[in-house]
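Excluded from the complex is one protein chain; the other protein chains are retained at their positions.
So, chain A:
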């Protein structure tokens, strides 16, 4: 009730289910696996020459021209309305389109997460088309997405590198002029990794020299641990810290107390 986040309560409840982590990881694996099946199993950037991929790239080009070219230009050169995508890479497309941020619904401080507009195949085709024009950050390899790294190291890296915007509990935070760092609960490992390598919206890029793939794996591990851990203290009140606690105390705690004082002093008749 007090968690007035943008996400609907039903989604939140869904994530609490014990099967959520399993299905989440399965989804992530399927997502990345599906993309890989279309490319090659070893590297993501290369191998755009095979015929099956060539067809996908052409499919992606059509989709791009229909849905993205208005702002990003027919040759990915960009325009006044959108940046160039030359060198943006598959990871960037997969993140932006895969989380529904693109295509942009309206101009604003920041592209919000919204329902995804394309199927997995279409997203993959788009990503491959953008990747075929100029190389960029590739879709991450499965070995870094298994969320089975070192959680305590990951949590420490998260506190040092990410918490100032995303909050230590990954609950998100405000930036200037209406921009914000979104909450990280319910984000797939693939998208977390892609966000780190591509720096979407207002996020800085954490390249492999800055945080090694192993570091990124640890961060994902810590986030997934926190997300899937049972809240030992009871309802987490949105993990928003003292503001949520204070609000809850005044409304629920004080509400109950005042109601009880009224009851105690009510006349017996």
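Everything that follows uses one rule, which is that contacts are C-beta pairs under 8 Å (C-beta built on N, C-alpha and C of every residue); 3 or more make two chains touch, one makes a residue touch a chain; residues count from 1.
We adopt the following convention: contacts and distances are computed from a predicted model.
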| item | value |
| --- | --- |
| Identity of the absent chain, which is to be given by its UniProt protein name, from "Acetolactate synthase small subunit", "Cytochrome bc1 complex cytochrome b subunit", "ABC transporter ATP-binding protein" or "FAS1-like dehydratase domain-containing protein" | "Cytochrome bc1 complex cytochrome b subunit" |
| Contact with the hidden chain (one of A:23, A:65, A:79 or A:152) | A:152 |
| Hidden partner chain, touching residue among A:134, A:164 or A:205 | A:164 |
| Where the missing chain touches chain A, by residue | 4-6, 109, 151-152, 154-156, 159-160, 163-169, 171-178, 180-181, 222, 225-226, 231-237, 239-250, 252-254, 256-258, 260-262, 264-265, 267 |
